[in-house]
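Left out: one protein chain. Kept in place: all the others.
Going in written order, the chains are labelled A, B and C, and every chain counts its residues from 1.
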Amino acid sequence: MALAQDDRFTDVGRLVVRCPDRPGIVAVLSGLMADVGANITDSQQHSSDPSGGTFTLRLEFVLAGLAERRAELERRLAGLAGEWRLTWRLVDASHRPTIAVFVSRTDHVLQELVYRVRAGDLRADIVAVISNHPDLEPVAAAAGIPFHQVPVAPDTKAAAETRALEIVGDADLVVLARYMQIVSPEFCARFPERLINIHHSFLPAFVGANPYRAAHDRGVKLIGATAHYVTAELDAGPIIEQEVARVDHRATVEDMRRVGRYVERQVLAQAVTWHVEDRVIVEGDRTIVFA
Amino acid sequence: MALAQDDRFTDVGRLVVRCPDRPGIVAVLSGLMADVGANITDSQQHSSDPSGGTFTLRLEFVLAGLAERRAELERRLAGLAGEWRLTWRLVDASHRPTIAVFVSRTDHVLQELVYRVRAGDLRADIVAVISNHPDLEPVAAAAGIPFHQVPVAPDTKAAAETRALEIVGDADLVVLARYMQIVSPEFCARFPERLINIHHSFLPAFVGANPYRAAHDRGVKLIGATAHYVTAELDAGPIIEQEVARVDHRATVEDMRRVGRYVERQVLAQAVTWHVEDRVIVEGDRTIVFA
Amino acid sequence: MALAQDDRFTDVGRLVVRCPDRPGIVAVLSGLMADVGANITDSQQHSSDPSGGTFTLRLEFVLAGLAERRAELERRLAGLAGEWRLTWRLVDASHRPTIAVFVSRTDHVLQELVYRVRAGDLRADIVAVISNHPDLEPVAAAAGIPFHQVPVAPDTKAAAETRALEIVGDADLVVLARYMQIVSPEFCARFPERLINIHHSFLPAFVGANPYRAAHDRGVKLIGATAHYVTAELDAGPIIEQEVARVDHRATVEDMRRVGRYVERQVLAQAVTWHVEDRVIVEGDRTIVFA
Partner (left out) sequence: MALAQDDRFTDVGRLVVRCPDRPGIVAVLSGLMADVGANITDSQQHSSDPSGGTFTLRLEFVLAGLAERRAELERRLAGLAGEWRLTWRLVDASHRPTIAVFVSRTDHVLQELVYRVRAGDLRADIVAVISNHPDLEPVAAAAGIPFHQVPVAPDTKAAAETRALEIVGDADLVVLARYMQIVSPEFCARFPERLINIHHSFLPAFVGANPYRAAHDRGVKLIGATAHYVTAELDAGPIIEQEVARVDHRATVEDMRRVGRYVERQVLAQAVTWHVEDRVIVEGDRTIVFA
């Protein structure tokens, strides 16, 4: 489902920088951009603490001939890295990241990702759909995406993950789109800050299985969904996005599931979109989202 | 702060009925209302289960001379109670319930209740403000409400509750409006389904103390507030209303507290308003809210 | 795209009744339902005015053997119609209404309707997609829905409408899902209270063409969408549902269009769902929605 290049992104770059907060860092970085002739079109920054914290900056810029001049930019950034203790990521916005999507039986989140890619709202390419069940093969086929069934059973779990890793290959991002299996800590470790899950509750309420049942039993008046990076600790990774929807006393567990589907698809699609636009930066157990 | 009678409520009655769900119950009750000449102006009902559950009905009606004819209505309802296993509550809408409000040091929720009573949006009379601190005496005084300071220390807690109970007297409703003390199970038991608390989180996330700190540490993207009936188990009573507000990575714990105040006052005021309008019915651990 | 019967709706009926408001009407109707042995599972009512207005009632009920007993119910309702000046509609909930959808070039609303039918959230069958452009033929084809291109030019408009009417046939509902043509008053008159349009603004702001451009120029901070029944007067029919989304100063007209798509699809799908569940009743220029 690779789409054609989009002129809006030609020569557009993004620079995400982190370093200890010190006066002058903005001047140094914007000076560098001015020196090479880049026009900064968007800039967002965050200081984790008024003094002594971490400084995070995301720049969007236009630089004629970005592809050719990228090496120069990187060399100059590298030149600053030591003195300012910078870590940085430089991205050509015309690059379309690749995504591998894990699903089980429900299709609403996958459908939404497919729709948004097609509509041009999510600039990425879904390169594989992987499932422990065969049900969603037609959805992938209709979208022209290779579908891989990788069954999981208690005693084949390790082998299944190995197989899944082969399929994922060097995809830029892995998305668990209502994949009803717990992935291993080793699997998580393979995709640091690039493995996103949608949990069907307003975390940290209702961790674990069957959150709509638990939400119903607790009598909540809002149900929610949470997109987060996956870490080894179940449902505890850094939260990227959350949203809720109102329910009332008439709502059965099944009604909550139905209403929740629309929240889940919105939340995950938003989180994935922000991620591929380099708007999400992990800071400890939390995220910075330059929305 | 007692206000004058409001003509809109003259001869307006409310009937809340619960019974095992059986075909014909609506006909029997609406037949009774028609017989006495009442015009049903609003009706909401709920069946807890398609079959074999509990039926709940809330009627608003106009009946000329309601005050005089109330005894007749009650007699007729009593006549049905045995056969249909009814429990019921009949309310004259012109009655203004009385509320005792417990506070500590923060005034935002109390201020909101005072404002809504004055504005006529909350038809009730706040008859006492009780606090373990002196800080909010001026707020009560400005509103013309008796203020009672009842200090609480670990070894005087029982005596303090006894004193508070005397002050509350026969108030129709007790509201904990950011009262930073845990009330005893005995206290809770004195006000079944008429003791409302505002908890400053989206329950069941962040039970207990300092929920904004906990929310900040978890990195949530929405903060919430929950109004609930208080039961012996801390923060676990039936939820009446919840709402959330969006925060981002820039929000400190203090920012969350500030944003949260506006959510808390809205949620508690809404819950109290619904309660005094007889719109909230407890069903096990949950509530039915005929909003 | 006809789906199998759903047992949840077997023997479930809906009765929508309107009449001048008079004491006793609820008793009469619920008495009738009790007499025939129906169990009322949901009931919502509205009085347009405390005195002398119009009374509207929507009942959901379970009646064993509904299909066989429908004639009896209708006969009894007809028996009341004269005295109480009733108009009524009796619906077997297991009936799946048919929908004809008009589109032009953008697919997001159609895709959403198709998704919701498939997911079982919208219990209806889309029987025809009609467009003045060929672009969305693949979307219809993928969903197994007959697609009809009916080009419209200034001098062929009447003939095109005639052709469209033939295709619509006796569909229960006609939906204009971002159909970028103005339909004639005669066309509107053919589908009273069963022709729904999505307008891409918060009506009555920005009637007419290019509302996102107008919204951008006015500098609004929220953009909206409105689903309404279509009447002869452009963008002035009774509103069924509206929703908004937040935008900021960075949003271009194109950004507003993109954000708006997600609002439009949600609003139209909600309106259509309520309509096919017999929850929407037109009252003059407004609607009653028993959501």
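What we mean here is this: contacts are C-beta pairs under 8 Å (C-beta built on N, C-alpha and C of every residue); 3 or more make two chains touch, one makes a residue touch a chain.
These numbers were taken from a predicted model, which means no experiment stands behind them.
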In the full complex, which of C:A81, C:I167 or C:V289 touches the chain missing from this view? C:V289
Pick out which of B:A71, B:A119 or B:A209 touches the chain that's been left out of the picture. B:A119
Out of B:A67, B:A142, B:A159 or B:L234, which is the one that touches the chain we can't see? B:A142
Where the unshown chain meets subunit A, residue by residue: 21-24, 26-28, 30-31, 33-34, 37-45, 47, 50, 62
I need the residue numbers on subunit C that touch the omitted chain, in ascending order. 46, 202-206, 217-222, 224, 238-244, 248-250, 283, 285-289, 291
Given the full complex, what residues of subunit B touch the hidden partner chain? 108, 111, 115, 119, 121, 142, 258, 261-262, 266
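As a convention for this text, only the chains that are shown with their structure count from here on.
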Relative to subunit B, largest Cα-centroid distance belongs to chain A
Report the pair of chains linked by the most C-beta pairs in contact. A-B
Could you tell me which residues belong to subunit B and also touch two or more other chains? none
